[in-house]
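Omission of a single protein chain aside, the complex is shown with its protein chains in their original locations.
Chain IDs A and B follow the sequence of writing; residue 1 opens each chain.
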Amino acid sequence: MSLLALGEPYLSDGVDLGDVVLTVVKVVVAFVVLLVSVMLMVWFERKVISRLQNRIGPNVAGPFGLLQTLADGMKLFFKEDLIPERSDRFVFQLAPYLSVVPAFLTFILVPIAGDFSDGKDGSVSIAGRQFFLQVADVPVGILFFLAMSSIGVYGVMLAGWSSGSKYPLLGSVRASAQAISYEAALGLSLASVLLISGTLSTNEIVQVQAGEGFRGIIPNWNLITTGFVPFGIFLIAGTAELNRPPFDMVEAEQELVGGFHTEYSSIRFAMFYLAEFMNTVTMSAIIVTLFFGGPAGPNFGVLPGWLWGFVWFFLKLLVFLFTFVWFRATLPRLRYDQLMDLGWKLLIPLALGWLMILAGIRVAQSGGFGITDSTQVDTGIVLVVGLAIGVVAALLLSSAVRTSRQDRLHRHGLVEVAPVFELDGGAPAGEGHH
Amino acid sequence: MVDVIVFAVAGLIVLAGGLGVVLNSNPVRSALSLVASFFGVAVLFVLQEAHFLALVQIVVYAGAIVVLFLFVIMLLGVDEVEDLSIEPLSGQRIGGLLAGAALLVFLLGGLFLSGGDEGAVAVTGTESVTQPIDETQPNIDNLATDLFGRNVLAFEATALLLTIATVGAVVLVRNAGAEDLSVDEPGRADH
Partner (left out) sequence: MAQYLPVLALLVLAGLFAGLSFVASKIFAPRNPTAEKLAPYECGITPGRDLPERFPVRFYLVAMLFVIFDIEIVFLYPWAVNYQELGLFGLVSVLIFSALVFESFVYLISKGALDWGPLQVSRRQDPMRSADRTTASTVRRVGQDGRTVTVLDAGVAAEEAGSGVAA
């Protein structure tokens, strides 16, 4: 286990020609899989949204319109590529790379198949070489995910800045503030997963989840062992990180035309589009890996074990891909202040508090506190004290929000008045809608 | 052999990035060069088997601190090309050159005058000065035992430092003339 913690077995010591060949095969397969999955994802999204809106959706190019994305992509090669005169040419051309390359790289973390049943580590042996069915099991996997998502911010930020045009600039400043805000929530909710798993490697996180859960029936998924809340935070923060609805402030077309990529055309635009959908697929895969056991699942025979892994992974992945599309079809876009409030004033404190209470309970269960003789009583005490501290923290936070509000009212010479209820609407009349 | 090549390439990236920061007349491009330089440093960390540190380098420095720089550059509207022939601080260039040269002398001196393997501060080329990295353990574990053991005071002091930075930021923002953090207050005329 500890040796494996340093990464994939086949690359642990020296590299020979066979390793290089294996690496190249893996990388090329991952590359093709990613491109095809983006193609299918765009089709899937358009088709599902159409159905939810009582339309048919793309149905001409290829069977069921499957090739529509390919046709659209090819069209973009033949479109004029404009670089606006007031742009910073070098940065303008660099930005699509900064968007698309991290999108490709994040995928290496995802174990897409493998047999994890009965304590197996999900590795496969071919020609005497043992390897995982994921592109690379880098030693600090989860941090790699955070690093790539923080590099992705540059693509959006620089695209908007370098365009030399107002809508892209506004869009990109918004987008980067949003991305960094939710990245903090993302990182904090991840800490709960690390607490339970005790490792940063995605492969081992899956291995831990493949173990026997409560009473042998309920799976040992991090979703359950971390207590649902980190998953909720991760899903919301992940959606915001992807700039997908209802958090698509970046390209709020009613106010910002196209957001950060307004000035981009032709294949440069296609790169941003590609990165966006690739990130959606990868984020779904990461959610499955971190909270839903990845490829781990029961093995019903007939198929080889690693293929069952793929089946389970794919089914779980589909659920989240659909969820993201469903979000888009259902939820109206948040206002910017609501978005920032949700991220900072709710998700981040909640993630932090949850992590602390979870850790407290865990330490108490292993007898770390030693308040009484029984660890159960200890756990109870820690839980009560933890919740009390949480309540105090929440009160402190809300009093800070109130202080700031009073300050603002005071500065503008306003006094708080009890809300007036209109006869017809019944809602308090706000001032924020003009 | 591979190590040497990786070291050379990463070193070149760090150097080119550093020069780019100084020589670019556009602040945004300077910030980008800084990111490139950080990536080079991250590769150097990986070369030393310090995986955690390498990724932290990217997450914190490239992902947060340079974003902060870029925000400042964009917010204040200083993203214009600067005239490099003007020296805002007189004697700054000569001072910089002298300091750089002094640093180089110290580095080379440390390299050549150190007493081989005996001295604790000697440049020996080993991967860790105090104790070798335990190869069988991921270095995040080593880091944790060290950080929450011997160096716990430094760890807590960091939190204090961050608090000071926060207060400083607020004070600076307020002194900059905008005593009101919310400058774009709409709907004032209504009341």
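As a convention for this text, a contact is a pair of C-beta atoms (placed from the backbone, for glycine too) under 8 Å apart; a residue touches a chain by one contact, two chains touch by 3 or more.
If you're wondering where the values come from, they're calculated on a predicted model, not measured in any experiment.
J.: Which residue, A:L143, A:I236 or A:A296, contacts the hidden chain when the whole complex is considered?
T.: A:L143
J.: Considering the whole complex, which of A:S50, A:S266, A:T323 or A:T375 touches the chain not shown?
T.: A:S266
J.: Residue-wise, where is subunit B in contact with the chain that is not depicted?
T.: 2-3, 6, 46-47, 49, 52, 56, 59-60, 63-65, 67-68, 71-72, 74-77, 140-141, 143-145, 147-148, 152, 155-156, 158-160, 162-163, 165-167, 169-170, 173, 176, 178, 181-187, 191
J.: What residue numbers in subunit A mark contact with the hidden partner chain?
T.: 6-8, 11-12, 14-15, 19-20, 23-24, 26-28, 30-31, 76-86, 93, 96-97, 100-101, 104-105, 107-108, 135-139, 142-143, 146, 163-167, 169-170, 173, 177, 180-181, 183-184, 187-188, 191-192, 194-195, 198-200, 257, 262-263, 266-268, 270-271, 335-338, 340-341, 344-345, 348-349, 352, 355-356, 359-360, 362-363, 366, 368-369, 393, 396-397, 399-401, 403-405, 407-409, 412, 414, 416-420, 422-425, 428-432
In the analysis below, only the chains that are shown with their structure count from here on.
J.: If you average the CA atoms of subunit A and of subunit B, how far apart do the two points sit, in angstrom?
T.: 27
J.: Sort out for me which residues of subunit A touch subunit B in the complex.
T.: Against subunit B, subunit A makes touches at 2-3, 5-6, 88, 90-91, 94, 138-140, 143-144, 146-147, 150-151, 153-154, 157-158, 161-162, 169, 173, 176-177, 180, 183, 199-200, 408, 411-414, 431-432, 434.
J.: Applying the document's contact rule, which stretches of subunit B touch subunit A when the two form their complex?
T.: 26, 28-29, 32, 35, 51-52, 54-56, 58-59, 62-64, 67, 70-71, 74, 79, 135-140, 180, 182, 185-188, 190-191
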